[in-house]
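In this view, the complex is presented without one of its protein chains, the others remaining in place.
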Amino acid sequence: MRQILSFIQKEFRHIFRDVRTTMIVLVMPVVQIILFGYAVSTEVYNVVVDVVGDMTDPEVRRIVERIDANEYLRIGEVLPSVSEIEGRFRRGSPKAVLCFGDRFDSQAGSGKGASLRIVADGADPNTAQTVTAYLMGVLASEQMEMATALTGSSGPSFSPNIQLMYNPAMSSSYNFVPGVMGLILMLICSMMTAVSIVREKEFGTLELVLVSPVKPFWIVLSKLAPYLVLSLVNYVSVLLLAHYVMGVPVNGSLTLLTLASLVFVGSSLGLGLLVSVISKTQQTALMICGMGLTMPTMMLSGIIFPCESMPAVLQAISCIIPAKWYVIMVKKIMIQGVGFASVAKEFAVLTGMMAFLLYVSIKKFKTRL
Amino acid sequence: MEEKTVMIRNLVKKFGSFTAVDNISFEVSRGEIFGFLGANGAGKTTAMRILCGLSKPTSGEGTVAGFSINSEQEQIKRHIGYMSQKFSLYPDLKVWENFELFGGIYGLNDKEIRIKTDSMLKALSLEDARNMYVRDMPLGWKQKLAFSIAMVHDPEIVFLDEPTGGVDPVTRRNFWETIYDAASKGVTVFVTTHYMDEAEYCDRVSIMVDGRIEALGSPAELKEAYGAADMDGVFTRIAGRGAAGQ
Partner (left out) sequence: MWKYLVKKEFKQFLRDPGMPGMVLMFPFLIILVFPFATNMEIRNVRLVMVDNDHSDRSHLLMEKCASSGWFEVLDVNAAPESAQALMDRGRTDAILTIDNGFSQYLEDTRGGGGSVPVGIKVNTVNGTRGSIAGQYLNTCVTGFISDNMVSSSAAAMPGFDVSGSYRFNPYLDYKLYMIPGLIVIAITMMCGFLPALNIVSEKEKGTIEQINVTPVKKTAFIACKMVPYVAVAYFMVFTCLLLAYLVFGYSCRGSYFAIIVYTLAHILVMASFGLLVSNFSENTQQAMFVIWFFSMIFMLMSGVFTPIESMPQWAKTITYANPLRYFADAMRAIFLKGCGIRETWPDLACLLGIGSLTMTWAVLSYKKTA
């Protein structure tokens, strides 16, 4: 036991003596969660809309002012003709152009049906759809008001009452912050650990350790210990920022969240360890983690793009990424505030992953002896 | 008068407040094997890097192969060869490819490179290793090869920074024969080492302690002056005195 403790002590010294790397590892997640917590969002604000139409026409004026007053939309330029649209889109500033027909006011008032066309820049389908929906909404309320003014009574509203559960303010941070937490924790944990064993391999100090009477299992474990501490520090800082800065609630049990995070961190460390055991040089190890893990985690774990919309094959692949399960759990625990029973499946999956990764890396480590 | 390939006067190199090289002066003649001895951290590598044009002196002046160490570093680089303590050929290139690369860098054309590669490999009796990756070669071969590559452009002077670290005495002996061979052709050899038996092979040696040259002369002269049986004894005495003087 004493031997193992002295091993762990050695590992701690090793890691924390390199102050600069330790600082980098601790500061990175803080900066990233702040940046991405705010910046990664698919809500569309402040979209520029151009207008083609006769600005002296009173009805056109009313609609344009209405749009400009909308918090999501902003009027850009008034174009003299529809032929200008293409050029404006190419230079990229407006996302949509509203084209009014001739003599819009009198046509609209007469009930003959004036025509209005929305041309959106479809290059970015998400923004295009959202902008079109916003514009449609503004126009519908304008139409409603016109009808009221004409008939003197408000038209019937058939809209049912929509109740937004868990996230009534529709804050997009609820959606993206847990994802960003998972992404950052997983990648940083695995990258840190990825160098652990391969570095000693490169320096040749591993042989020294291997001839000692300590069992490989304990060697690996003592190597993981300092990284576990660093990861937990990262978890705490990320959680504090998510809650106090990004305003994500912690509706469920903090203990459960911490337990889930522990398992997640464990499986990320296991992943890093496996990479470390199989790669020959530090550079390869860092490359596998830095490039090989980043892309799939970002794209496939449902952080930005919903897993449900992916084809079945990709959905299946996404199941092997630990971050996916963690993000689901975090959302459930932090936002929905559910108990253990509701996250039991994800918890079990992550625990299984952790056990598998650690088992395989220790086994691989042993066969290298 | 003998031709001097290296002339150094009052060379000083400081890193902040630390003086790595403290006012050293010496000369080396053409075809001489000049040994640069000293404990780790005594300043030999720093001094050598200045002579190779890798760093600039804080003060002092000198010439290497006739060019100023202060202002003509790029000229110096054309006329010297260098082999460092870290074995620094490209491990993922084949033997002939390393020859080609360094020959090409020094401005040899394809034909010259081919001739040079053939003759050098023959001299090393490594013709069969031509297509081997450098990483797969034994250390002794690598060292001989690195020396040959440092000589590929027929430099006037070749700098060897602890060239024989980590090899067995037989291979070291072998390597020194290659050095003698080069020196006999008029190449000046400037070598740092901490193997005292190697110091015996040099024409002259200088011993550095704490950035200063404490002793300079032929091995025989030094042994006599310090009353020691071998260079090891000389070194122990000088280094001991340096430490006591602190």
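For reference, chains read A and B in written order, and residue numbers begin at 1 within each chain.
Simple rule for what comes next: contacts are C-beta pairs under 8 Å (C-beta built on N, C-alpha and C of every residue); 3 or more make two chains touch, one makes a residue touch a chain.
Keep in mind that what you see is a predicted model, and the values were worked out from it rather than measured.
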Going by the contact rule already stated, which one of B:101, B:132 or B:167 would touch the omitted chain in the full complex?
B:101
Positions on chain A where the hidden chain makes contact
20-21, 24-25, 28, 31-32, 35-36, 38-47, 85-86, 89-92, 95, 104, 107-111, 113-129, 132-133, 136, 139, 143, 146-147, 150, 155-168, 170, 172, 174-176, 187, 191, 195, 199, 282-284, 286-287, 290-291, 294-295, 298-300, 304-306, 308-311, 314, 318, 328, 331-332, 335-336, 338, 342
For chain B, which residues reach the chain that was dropped from this view?
52-54, 74, 77-78, 80, 82, 84, 86-93, 97, 100-107, 159
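Rule of thumb we're sticking to: only the chains that are shown with their structure count from here on.
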Roughly how far is chain A from chain B, going centre to centre by Cα mean, in whole Å?
57
